[in-house]
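Removed from the display is one protein chain of the complex; every other protein chain stays in position.
Let's turn to chain A:
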Amino acid sequence: MFEPVLLRNVDVPDGHLLSTYQVGGGYQALTKALGEYTPDEIVELVKESNLRGRGGAGFPTGMKWSFVPKAAGKPKYLCCNADEGEPGTFKDRIIMERDPHQLIEGLAVSAYAIGAETAYVYIRGEYVTAIRRMEQAIAQAHENGYLGTGILGSNFKFMVHIHRGAGAYICGEETAMLESLEGKRAQPRLKPPFPAVAGLYASPTVINNVETLACVPHIVMRGSAWFRGIGPDRSPGPKLYCVSGQVRKPGLYELPMGISLRELVEEYAGGPLPGRKIKAVIPGGVSAPVIPESDLEVGMDFDSLAAAGSMLGSAGVVVIDDSTCMVKIATRIIEFFHHESCGKCTPCREGLNWTVKVLRRIEAGEGETGDLEQLEMLCKGIFGNTFCALGDGAAMGLRAALKHFREEFVAHIEERRCPFH
């Protein structure tokens, strides 16, 4: 039985209050970091832990931090990506609603490591409860000397502010988030320069996901070797998996990285609904290519899923059973990406518009010979040709649906109707 790390407080009554967090050892990691480590030593510790970003890309966190220039000069910023818009994902909401101090302590230790005095937590606008709990927790942390000036008797000074989003998926893309924080339309920036060098207000900026930051206090308390001992060495740690869709026990599960997708879905989440069979699973939010049932042995970690042609992404695990039409799923996913395209670059804006039209006519039984080739041509035109990963995610997902479930697309065109209706 895996002992929860990140979720240990979420089912505790009043888990969102400082008093509850303190009873569980809260803010001891900040005390230890400030008392026993230099900022560079914290960066080294996190590097040694092999912690990789939980927002989706899996970039090594310690390495990201080490890119921040050491020189004094412009202020440095820490931004927390709590936009959580990837369909199928709800882990960061639960951390912020039920254990917000875990995130605040993670922010404080991480800010100390990179030399930032200010953090902005960018929370999606719909998450009203999470925003209120975070604001309350920030105020409590401030009153108790965990935020502000001279934190815990040190000369470390740090403040956290909430920035409420307003309903744009693209804000989860880190440079779009920076644009949004600067009060602009959230359209991704061309890189380089990378945010570590020139990010928010052209200052050195680190952007980390909620779950990534929540791991940091535990690494400080229990060490990098402990963290690396959980799951695969190159992709280790406790991991939050968001399970939803056509499954008996949807919910948030904390298990080691690398657990098999089959074990997660069939044992922990209870398997398919009565009388149904699992057809496919999306392992990492709708940007992640779908995995057919036959391949569910794959390990839920960054490297194993990449090798299987998909990705861990945000670990939004969406279970699809045999009653569901894959053309309809693919259409709905591409409609989403089309709706959320920021409009900056042509392949994404126009390509997805066109792709949606073709998919809708296939699903409606009005598809034509050559439509599948046209979809492949559109994917080729989008993939690798866009400013950010939104277009890539859309194209990869559609390609996987076409590859694994081609016969369903063909049946729609040949029978001139949806076989599932």
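By definition in this document, contacts are C-beta pairs under 8 Å (C-beta built on N, C-alpha and C of every residue); 3 or more make two chains touch, one makes a residue touch a chain; residues count from 1.
Methods note: contacts and distances are computed from a predicted model.
One subunit of the complex is not drawn; among "TonB-linked outer membrane protein, SusC/RagA family", "NADH-quinone oxidoreductase subunit E", "Teichoic acid transport system ATP-binding protein" or "Succinate dehydrogenase flavoprotein subunit", its UniProt record names it "NADH-quinone oxidoreductase subunit E". Summary of contacts with the chain left out: across A:L6, A:L51, A:V286 or A:M311, the touching residue is A:V286.
The hidden chain makes contact, of the residues A:H161, A:K357, A:K403 or A:R416, with A:H161.
Remark: the omitted chain is touched by one listed residue; of A:N81, A:S180 or A:T386 this is A:S180. From the options A:Q246, A:S304 or A:T386, the residue with contact to the unseen chain in the full assembly is A:Q246. In the full complex, chain A touches the omitted chain through residues 84-90, 92-93, 124-129, 161, 163-169, 180-186, 201, 242-246, 250-252, 282, 286, 316, 318-320, 324, 328-329, 332-333, 336, 339-340.
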